[in-house]
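A short write-up of the structure that comes next.
Every protein chain of the complex appears in place save one, which is left out.
So, chain A:
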Amino acid sequence: MTVAAGIGYALVALGPSLTLFVSVISKKPFLILTLLSSTLVWLISLIILSGIWRAFLPLNSKTWWPLAILIFTSVAFQEGLRLLFWKVYKRLEDILDAFADRVSKPRLYLTDKMQIALAGGLGHGVAHAVFFCLSLLTPAFGPATYFVDRCSQIPFFLVSAIIALAFVTVHTFSMVIAFNGYSEGNKVDQVFVPSVHLAAGMMTLINFASGGCIIGIPLLFLMAILTLMHCGRMVWRRLTENQRQGNS
């Protein structure tokens, strides 16, 4: 629907992440590198998943339970990858701390660690948005638009952009929650992240029913807001604890 609409859809999906990038991540080169690495990791996970599922495609889109299994396996795989990401990050943290000692600078602050987690999560989110939304967006720059049968009220591009926005939020902040949960050993956080991811994935299944996107997408955004709130609360708690520790 013309260049303006195309750019609009792209910004709907990636606007907040662009803001985050410019304000937080672009200032520190290491965070940019983290973002790129996590994007690559997500891409690799997607390739592996599609390799596994290639034999079963194209799926029969009449029944919903193969799709449910697909989403379940994909989410499980990605959560496993998140754990791997965490292990790599631990090792990286040790290397960085050793480097800091060598150049006699302070070790990584709590905010630094959270920023690295944020960059990692943002990488995942941006990868999701790029591969699920932007890659399909090219026709939107042309003169026409496209509607899907199941969600015929709004153009397909807009729907995918909105869903991508929700998922970007979920990915970004659940990485922060997850890293914090792993480092503190907090079971609630550790369980929260996979369940939210799974729930969000399953919500998109609701889109499968005709006219389902009217219900599915607001629920998806509910998940995103839930993630945001939980992350905010957790960060606040940790920072105030840290502050108190520093002062005492």
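By definition in this document, contacts are C-beta pairs under 8 Å (C-beta built on N, C-alpha and C of every residue); 3 or more make two chains touch, one makes a residue touch a chain; residues count from 1.
Just so it is clear, contacts and distances are computed from a predicted model.
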Chain left out of the displayed complex - its UniProt protein name, from "Presenilin", "SKP1 component POZ domain-containing protein", "Photolyase/cryptochrome alpha/beta domain-containing protein" or "AP complex subunit sigma": "Presenilin"
Sole contact to the chain not displayed, among A:Y9, A:F167 or A:F221: A:F167
Residue touching the undisplayed chain, where the options are A:L137, A:V193 or A:A224: A:L137
Candidates A:L20, A:L122 or A:V159 - the one touching the absent chain: A:V159
Contact with the hidden chain (one of A:L18, A:I47 or A:L83): A:I47
Footprint left on chain A by the chain that the document does not show: 27-33, 36-37, 39-40, 43, 46-47, 49-51, 53-54, 57-59, 61, 67, 70-71, 74-75, 78, 96, 99-100, 103, 105-106, 108-109, 112, 115-116, 127-128, 130-139, 148, 150-151, 156, 159-160, 163-164, 167, 197, 200-201, 204-205, 207-208, 213, 216
